[in-house]
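Below you will find the structure I want to go over with you.
Shown here: the complex without one of its protein chains, the others still in place.
A, B and C are the chain letters, set down in written order, and residue numbers restart from 1 in every chain.
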Amino acid sequence: MRRTDLALEAREIIEGKEEISGVILEEENKYGNLVKVTKMKIESNHGSQIMGKPKGVYITIESKEERKEPLLKAIVEQIKKIVEDKGIKKILVVGLGNREITPDALGPWVIDQLFVTRHLIKEFGQEFQKKYNIHDISAIAPGVMAQTGIESGEIIGGIIKKLDIDGIIAIDALAARKVQRLYKTIQITDTGISPGAGVGNNRKVLNKENLGVEVIAIGIPTVVDAETIVEDRVESSLLKAGFSQKEVDIFINQMVHGEDRNMFVTGKEVDEKVKNLSEILAEAINISFVKAFTNLS
Amino acid sequence: MRRTDLALEAREIIEGKEEISGVILEEENKYGNLVKVTKMKIESNHGSQIMGKPKGVYITIESKEERKEPLLKAIVEQIKKIVEDKGIKKILVVGLGNREITPDALGPWVIDQLFVTRHLIKEFGQEFQKKYNIHDISAIAPGVMAQTGIESGEIIGGIIKKLDIDGIIAIDALAARKVQRLYKTIQITDTGISPGAGVGNNRKVLNKENLGVEVIAIGIPTVVDAETIVEDRVESSLLKAGFSQKEVDIFINQMVHGEDRNMFVTGKEVDEKVKNLSEILAEAINISFVKAFTNLS
Amino acid sequence: MRRTDLALEAREIIEGKEEISGVILEEENKYGNLVKVTKMKIESNHGSQIMGKPKGVYITIESKEERKEPLLKAIVEQIKKIVEDKGIKKILVVGLGNREITPDALGPWVIDQLFVTRHLIKEFGQEFQKKYNIHDISAIAPGVMAQTGIESGEIIGGIIKKLDIDGIIAIDALAARKVQRLYKTIQITDTGISPGAGVGNNRKVLNKENLGVEVIAIGIPTVVDAETIVEDRVESSLLKAGFSQKEVDIFINQMVHGEDRNMFVTGKEVDEKVKNLSEILAEAINISFVKAFTNLS
Partner (left out) sequence: MRRTDLALEAREIIEGKEEISGVILEEENKYGNLVKVTKMKIESNHGSQIMGKPKGVYITIESKEERKEPLLKAIVEQIKKIVEDKGIKKILVVGLGNREITPDALGPWVIDQLFVTRHLIKEFGQEFQKKYNIHDISAIAPGVMAQTGIESGEIIGGIIKKLDIDGIIAIDALAARKVQRLYKTIQITDTGISPGAGVGNNRKVLNKENLGVEVIAIGIPTVVDAETIVEDRVESSLLKAGFSQKEVDIFINQMVHGEDRNMFVTGKEVDEKVKNLSEILAEAINISFVKAFTNLS
């Protein structure tokens, strides 16, 4: 199986571009055509099965040029909308991943740059909250199981109860199929997330069913399975050379499978990219929920 | 008040060296005289009041030279003893502090280097645990309230219940009175700890009373209040110059109080020192509880 | 001797505020009073001796509030002026210090953020340089002698010849006398600099005499000698208590000298402060010499 965490790529894998019943796709170019926002809704079990993704909404934001401002605006717009739609007020932002492994550090690094307010609201009261028109934001980077011995879901579950949280925003690094997608696509979904999925470690899914509160997941691809790079390119080359899809599938199945199966690769510029993306995501979340304080700084 | 987190320094402040009723002090030189271990027991309320520290045991380990091995041995010996005395089996190691501020990063950096076992025991069963004779270890670096909006105690409290923990080892950076003590003294106590105390932010105490399980705190001084440096040196100079203790106290109270009140300073070599100490503490904990695996690596 | 790298503090040490012949002091409040710029000119050998500093110009920029913009403007103004006065065109920016020791890392971290142009001008020619109105900028962080076995002056000397440099801007961390000055004062001087002076290692001075080209040094205090903190506070307290300056001097000379002599301390917030200051200095240098490119980004 050629693996991807991006619903958009999962869609591309499915033959051609013909309709899949129960999967609705809307595309929109925004901000002077600099950002493309795609909304995919998987509505039926059939669509979910074909796509290999749970039912729900998947929003994909792609920046056409390396320009920060339109991208930031698009992320803020989508975050605010989805959080409003769900009616979430007390938010716990969760930064999944291992901060010591750069391509997996997106989540924790976002947490480091958030402006949290829960303790301030607790101290100064709801009038303070109203005056500045801010959300109740708390945050945690729970670490990964190899570091803590604890599932992220167990840590978060405890906090949700203790703090009476009504929604989670979970940030994580994802795996894409194409090297060119690395660092360039932001996916926002209401279907939750499996911690560590992006880097090959499947954990219990963090979603509404398991945690009892809404889970908005925001992810950006930072790794690619080396195997998928090969398979995708072989496929397009063979199709171009006149082979049928069926022949191609057989060829790929019989292909020499390298030891690089399950080897995830990332770009050589990973340090700078993950740093920049963590800054943009943190800024987007700060603007979305505590705008008054971002203006001050 | 001249502030210190070290019971040993608190003891030194008290006039002279005469007995304080309810405070028992034992000193021992170990490992070829390279390490000095001091055990202070505060047994009475009176002793506690005079010392300004809760009742309990305070073990202080001081390395006379910069030699890793004897120091490591002494720490392992004391950790194993206190954990055995308390009968703790399922341990959550908590790394308090802010990993972005080097002198406050001791706790989180220790966590990064621990060998945790809870998830392995959960997966491979108690026979695995028996075979390798390991403790059930989990770990977390909860972050500080300014980063998370949540008190460390709230995060830990949730985990304790969820995981059925029966004891906590909390690691934190401390404040000393003397620049020369920086990075050189390890304090182990069964009285718990106030997160952030070392760097001037008092939070709810993490102790048995508040958390319902034993709390062993391990701390190392990484900061000094600039004010206490001055006061201590003025005191010793004036005493040497023939003034009485009373006169000295009056002088100090009337002294020009700099704007450096509440300014904590650290040594210029803080990066390397905190890195090294976090390695030693992590190794000591790994040897104490999961020796089989430290041998393997 | 109470040590300082700041000419301004050296001036304060000298008794009272009476005139020192050959030392001229001008103060100016700028940018809506938010920044204080002090220009000290040491013109005579007598002034140089009393001050313990070489003859030349010392500009000190102090920000009254933690506001970036006015500070940045003031630095740019002073750098441009001094470089223009000296008629320097081909500039080598040298980041002195050890990037692994945060309070000593200011210089190397500035280098990391510079926009250099020498290689571009070499490739695209002088028309490119004229079109964008940029200086010819190259940069190096030579490391410290304990890392390289080589004096900074030897490394720089080789480059100056090879590249036909006509002026150096050397960035280094300095030592101040007062904890409150840490991170808050920017000193720009045309008298050169001793690498490592700030952290207690005196090396051969980098100045016009030794290197054959103009040397502009930019420094910011990031460490304080623990001893000077004590001595300064004792002095002001005893003076306030009615002792004469002479009595105070005798007292201080006879004072208990702690083992903290030659212990440099820094603030606990050193990580963030040095990071921010390195960003501001780098931005100031970029704006001063390659403004066209800073606008683009």
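Keep in mind that, in the parts below, contacts are C-beta pairs under 8 Å (C-beta built on N, C-alpha and C of every residue); 3 or more make two chains touch, one makes a residue touch a chain.
This one's a predicted model, so the numbers in the text were calculated from it and none came from an experiment.
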item	value
Contact set of the excluded chain (shown chains only)	A, C
Which of C:28, C:69, C:85 or C:154 contacts the chain that the document leaves out	C:154
Touching the absent chain when the full complex is considered, from C:139, C:186 or C:270	C:139
Positions on chain A contacted by the hidden chain, ascending	100-104, 178-180, 199, 223-224, 226, 229-230, 233-234, 236-237, 240-241, 251, 254-256, 258-260, 263-272
Contacts of chain C with the absent chain, listed as residue ranges	100, 111-112, 114, 116-120, 137-143, 145-151, 154-155, 157-159, 161-163
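Heads up, the rule we're going with is that only the chains that are shown with their structure count from here on.
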item	value
Interchain centroid distance [CA atoms averaged], chain A/chain C, Å	45
Rounded Å distance between chain A and chain B, as computed from the means of their C-alpha atoms	39
Chain B, residues touching no fewer than two other chains	100
